[in-house]
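Take a look at the following structure, please.
Only a single protein chain was left out; the remaining protein chains are all shown in position.
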Amino acid sequence: MSTLTELSLADARDGLRAKKFSARELAEAHIAAVTRIKPLNAFITETPDAALEGAAEADRRLAKGEARAMEGLPIAIKDLFCTEGVLTTAGSHILDGFKPPYESTVTANLWKAGAVMLGKTNMDEFAMGSSNMTSYHGPVESPWRRRGDNRPLVPGGSSGGSAAAVAARAALGATGTDTGGSIRQPAAFSGIVGMKPTYGRCSRWGIVAFASSLDQAGPMTRTVRDAAIMLGAMAGHDPKDSTSVDRPVPDYEKALTGNVRGLKIGIPKEYRVDGMNPEIDRLWEQGIAWLKAAGVETVAISLPHTKYALPAYYIVAPAEASSNLARYDGVRYGLRVPGGTLDEMYEKTRAAGFGKEVRRRVMIGTYVLSAGYYDAYYNKARQIRTLIARDFAEAYRKCDVILTPTSPNTAFAVGEKMDDPIAMYLNDVFTVPGNLAGLPGISVPAGLGGDGLPLGLQVLGRAFDEETVLRVAEVLERAADFKHKP
Amino acid sequence: MALDRDTVRNIATLARIRVEDNELDALAGELSNILTFVEQLNEVDTKGVEPMTSVVAMQLPRRPDEVTDGNIQNKILANAPEGTRGFFAVPKVVE
Partner (left out) sequence: MSSTHLIKGKTGEWEVVIGLEVHAQVTSKAKLFSGAATAFGAEPNTQVSLIDAAMPGMLPVINGWCVEQAVKTGLGLNAQVNLHSVFDRKNYFYADLPAGYQISQYLQPIVGKGELLLDLADGKSRTVGITRLHLEMDAGKSLHDQHPSQTYIDLNRSGVALMEIVSEPDMRTAEEAGAYVRKLRSILRYLGTCDGNMEEGSLRCDCNVSVRRPGQPYGTRTETKNVNSVRFVMAAIEHEARRQIEVLESGGTIRQETRLFDPNSGTTRAMRGKEHAHDYRYFPDPDLLPLELSEDEVARIKATLPELPDDKKKRFIEQHKLSAFDAGILVSERASADFFEAVVTGDGKLGDGKTGRDAKLAANWVINDLFGRLNAAGKDITASPVTAGQLGRLIGLIQDGTISGRIAKDVFEIMFETGKDPLKIVEEKGLRQVSDTGALEAAIDEILGANVEKVAEYRAGKDKLLGFFVGQVMKKTGGKANPGVLNELLKKKLAP
């Protein structure tokens, strides 16, 4: 039944309702696919039993005509989401053996909508990375290869396992989280759709925190429609999250009217960065042309503080992370390395439990918050955030959405760029501003680079205007007609 | 900002991450590079700019004073590396 894994999430949903196949058949096909892609190391934990159980319940409901929004649809969950009774590691050694006695709000919402869990996907440790090479459970391999080159490539990160699983047709969709681009960049690298909704749209309750003021969960799928369906199930107000916004969740699928006539698309001049791959620039021009053909108006806009987004991010995110990760101390859960004193136990546990990149960021974060440096670093970065948010507010007086490339390059090989953290950080140059300003953004696969690898275009929108973002993204998707498979 | 070994050692202590002496120099170099990178921000005049406290425009929600949680000792202790008689246990602390 390998054709079942080729279906989009929307088509699988419709097929189930039309009784073309059962949820059990759909689940089995995906369980087999998960097994088939084992060499990619996309999953940390596989949960075939949960998938079959969920499918059985789905078939019962389908038979009674009581199907819910995602009834019987097999999906994968990034290992950053706490799942009750199922190992949750955040890609880290320090959460060894941790089985949460609770379920994150977003995954609970998905199960309430009838979705079925295939397993927990691999990721950069604590979501810190753009390559998936920082996972304690080993790197994830992209299902893609460069043209004429069989070296393994990275799927992007940090939601790399989710991206690889969806791209390799082992899941109809997957959850991701995006702190600086961790949904959109791996989506672009892997030729799939990835959406980061507005900050506050999806509850953060039960998601292992990386940088609380930036983290946001979102869907990773193969089509824009699938992203709309899945986001609808994930989103919603959660009284358990003080930053969750209390406003109704629209029917995102309904927003996909195909009609973008009269919309104004902003093109920020500052996104033409030095040393950008010319084919990325060409793709961007192509995207503009596609949207113009669909009836949009383009507007030149300026986001003058774009260049400072990345340095501000590399203060804010590590600072918050240094505090968020203080709870991993060997006392209540996870790894403990014994020590003669409490402090020795802490120091040994945290040295052994955190990988190199996490240690580095925790230390940077500790430093920028420490006495005498707070104003120069952390407060300065918060001021830059204000300026970046103002840039966007100014831009959205002239346009409805903004079109940019998702990433300045295509996927790189496993092992590349590892020795220079800054070169790695530059992967997020186009995605980070959206996190700092809390705005929704989506990456849509738009073409292949000269190396035969996928490239993505990003649509950014106004806060809580996911509908327009999705509508524009779908028009872009139709025009690009991206049919390439890994 | 170039960090010296002592500063790195102090940060490591604050962060409770053991760093061996032979790792200090390499780590000092890496951290210094990152700091140099983020120090680009000094180019921006931020005088009078309010630092962002929250990216969402909303009021802090408040909950009513009701007991809605607790009595889950087994869940609280379920993942504990060491615990006994309802407590978590750690190496003895002398105050």
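Order of writing sets the labels: A and B. Residues in every chain begin at 1.
Everything that follows uses one rule, which is that a contact is a pair of C-beta atoms (placed from the backbone, for glycine too) under 8 Å apart; a residue touches a chain by one contact, two chains touch by 3 or more.
What you see is a predicted model; the values in this text were computed from it and never measured.
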Message: Using the touch definition given at the top, which of the shown chains does the missing chain touch?
response: A, B
Query: Of the residues listed, B:M1, B:V49 or B:I76, which one is in contact with the missing chain?
result: B:I76
Task: Would you mind spotting which of A:L369, A:I384 or A:A473 touches the chain that isn't drawn?
output: A:L369
Query: Can you name the residues of subunit B that touch the chain not displayed here?
result: 13-14, 16, 53-54, 56, 58-73, 75-77, 82, 84-95
Message: What does the interface between subunit A and the hidden chain look like in terms of residue numbers?
response: 81-82, 88, 90, 95, 98, 100-102, 104, 204-209, 211-213, 239-243, 319-320, 322-323, 325-327, 329, 331-333, 341-343, 346, 366, 369-371, 374, 378
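The criterion applied here is as follows: only the chains that are shown with their structure count from here on.
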- prompt: Just how far, in Å, is the C-alpha centre of subunit B from the one of subunit A?
  reply: 23
Statement: As the complex stands, subunit B meets subunit A at residues 3, 7-8, 11-19, 27, 30-31, 33-35, 37-44, 46, 49-58, 60-61, 63, 72, 75-76, 78-82, 88, 90-93
List of subunit A residues in touch with subunit B within their complex: 97-99, 101-102, 199-200, 213, 239, 242-243, 245-246, 305, 307-308, 311-312, 314-315, 322, 326, 329-336, 338-348, 350-351, 354, 359-360, 362-364, 366-368, 370, 377, 379-387, 389, 421-422, 425, 436-438, 463
